[in-house]
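What follows is chain A.
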Amino acid sequence: MSSVPASAFLALALILFCIGLYGALTKRNTVIVLISIELMLNAVNINLVTFSKYGLSPSIDGQIFALFAMAVAAAEAAVGLAILMALYRNKKTVHIDEMNEMKH
Partner candidate 1 sequence: MNLHAVLSLLVFSPLVGIIVLAILPKSQEIAIKAVGFLATLPPLALSLAVYAHYLAGKSLSDFSVSVPWIQFRGLQPDEPAYAVNYELAISGFQLLLVVLTSVVSTLAALGACRFIKKEWKGYFMLFLLLVTGMLGLFTAENMVLFFIFFEVTLIPTFFLIGKWGYFEKEKAAFSFLIYNGFGSAVLLIVIMILLAKTGTTNIVMLKEIIADPSVGLSADFKLGLFIALLIAFGVKLPIFPLHSWMLRVHVQAPPSVVMIHSGILLKIGAYGLIRFGMGIFPDQFKQLAVLLAILGVINLLYGAFLAFIQTDFKMVLAYSSISHMGIVLMGLAAMNEAGIQGAIFQVVSHGLISALLFFLVGVLYERTETSLIGNLGGLAKGMPLTAGFLLAAAMASLGLPGMSGFVSEFMAFLGLFKVEPWIAAVGSIGIIMTAVYLLRAVLGMTFGKAFRDFDGVLDLRGLELVPVLVLMLLIVLIGVYPSVLSSPLQATLETIMLGLGG
Partner candidate 2 sequence: MSLESFQQLNWSIMTPEFLILGVIAILVLMDLFMPKHMDRKMIGWIGIVAILAAMVATASMVGGPVESILHDTFRIDSFALAFKLLLLGGGALVLFLAVSYEPKDGVERYQAEFYYLFMTALLGAMLMTSSGDLITLYIGLELLSIPSYILAGIRKFHSQSNESAMKYVINGSISSAITLFGMSYVYGLTGTTNLLDMASKLATLSDSNHVYLLTLAFLMIVVGLGFKLAAAPFHMWAPDVYQGAPTPVTAFLSVVSKTAGFVIVIRILLTVFGFAATDGQGSIPILYNMQNYLAVIAAATMIIGNVVALKQTDIKRLFAYSSIAHAGYLLVAFTALTPNMFYSIWFYLLAYLLMNLGAFAIIQVVTEKAGSTKITEFAGLYRRSPVLAVSMGILLISLAGFPGTAGFIGKLNIFLGALYAEPGHYLLASIMIAATVVSYFYYFGIMTQIFFRPAADNSKFNIPFGIVVVLLVAVVGSVLFGILPNIAFDFLQNNLDIIADFFK
């Protein structure tokens, strides 16, 4: 394992983050958007865990942070989906580009 350099993890995290961001900004389906956001948060978790192990001064804090981040991400996703359901009831759509009642 030690053969894998820290920078690879970081690059992975960055790529994941970017994929997540791309998904969040382009996908029409709100569920996918929410999942993309999870992806971004998970990229952060990879970062945190990487730093916790291979950082300049490794410490356990990063892993704890990652745990918290996961919990929060779960809550966020739950709330997001709940709101999406309410929205779906009213509008009968999960397409994010149709949520443009308020603009200008």
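Selection criteria: all candidates are chains of the complex that A comes from, given by their letters.
Methods note: contacts are C-beta pairs under 8 Å (C-beta built on N, C-alpha and C of every residue); 3 or more make two chains touch, one makes a residue touch a chain; residues count from 1.
All of these numbers come straight from a predicted model, not from anything done at the bench.
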Among 1 or 2, touch partner of chain A in the complex: 2
Footprint of candidate 2 on chain A - complex, ascending: 13, 17, 20-21, 24, 30, 33-34, 37, 40-41, 43-44, 47-48, 50-51, 55-59, 61-62, 64-65, 68-69, 72, 75-76, 79-80, 82-84, 86-87, 89-91, 96, 99, 101-104
